[in-house]
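The complex appears here without one of its protein chains, the remainder shown in place.
Up next is chain A:
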Amino acid sequence: MADAVAEPAEAPAALRHAEEVMGTVFSFDVRGGEPGAVRQALGTAVAGLHRADALFSTYREDSEVSRLARGGLTVAQVAPEVAEVLDMAAEAERVSDGWFSPRYRGSVDPTGIVKGWAAERAARLLAAVDGVCGVSVNGGGDVQMLGAPEPQRPWRVGIADPLRPGGLAAVISAAGAEELSVATSGTAERGAHIVDPRTGRPAVTDLVSVTVVGPRLTWVDCWATAAFAMGSRAGLAWLESLPDIEALLITAGDEVRCTGGLAARLG
C-alpha cells in the first residue's frame, strides 16, 4: 500500500515505477485498479521487458537476434515474440520505403523497433487490469499512453527541447484519445547514432529532433527514426502522408516544422 497513494478528491490511486533495462530506463505510471493486482501486472510487464532484452539485445552474444545474425538460428526456430517483431520491422521498412531498416551492416538488427514495441506491450498488459483507468509507459523517451490519469484530465507529454536542455519545445495532450503515443528521435542524448540505411553511415540530416504522435508506439517510434534520416523536407512530406500521424520536427537552425494536424494535439 505504500506505493499507492490516494490523492485528494476522487483521483484514482497511482502506482509509479522506474526500471533499468535495455540500456535505458522505463518509467511506469498506472492509475486506478486494485493495488495488489496492479503491482502483480507490473511485475509481469517488467519481466516481459527483461525477456525482450534477453531475446533481442545485439549486445548479448546469446540473444536470439545475435544467434540469428550469426546464422546459428533460423527464422523458423525463433521465439514467437521475435518472429512477431521481425514481421513488424519488415512492414515498417516497406511503409517507410526503406528509410527504417531492420538490418545493420547486412545483419538482422531490429533494435529500432524493439523498445517501442516492448513499451506498448507493457502498457496494454497493465491497462487490462480491472479498474485501471490510465497507463503511461515511457521507454527511454518514447511514451505509450492509454486511457487517462483522472476522469477530467488527459495525459500530457512534454517534448524535450533538443537545443535547450531542461526546457520543453511543446506539450502534447492526449485529450479525446483512448490511446496515444509520442516518440522522439534525435541527437540530443547520444549524438549522431541514427544510421542512413542507404549509406550505412550516420544519417546526414538538417534535423536535431523528430517527434511523432499517433495511436501505437510500435509504429510511431519507427516513423520518427525513418523521418529523422530523411531530413526535414522529405521527412515532413512523408509523415504528412501517413494516416492518424502528426509530427513536430526541429532543425539544427532552431526552426520548428509541424504536420497540419499537430495543432489540435498541442496542450
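As a working rule, a contact is a pair of C-beta atoms (placed from the backbone, for glycine too) under 8 Å apart; a residue touches a chain by one contact, two chains touch by 3 or more; residues count from 1.
One rule holds for everything that comes next: contacts and distances are computed from a predicted model.
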{"item": "Missing subunit (named according to UniProt) among the choices \"Phosphate transport system permease protein PstA\", \"Pyruvate dehydrogenase E1 component alpha subunit\", \"FMN-binding protein\" or \"Cytochrome c-type biogenesis protein CcmF\"", "value": "\"FMN-binding protein\""}
{"item": "Residue among A:G32, A:P102 or A:P149 that touches the chain left out of view", "value": "A:P149"}
{"item": "Chain not shown: contacting residue from A:S57, A:S101 or A:T187", "value": "A:T187"}
{"item": "Residues from chain A at the interface with the omitted partner, ascending", "value": "2-5, 7-9, 14-20, 23-25, 27-29, 39, 42-43, 46, 115, 136, 138, 140-143, 145, 149, 155-160, 162, 165-168, 171-172, 182-190, 209, 211"}
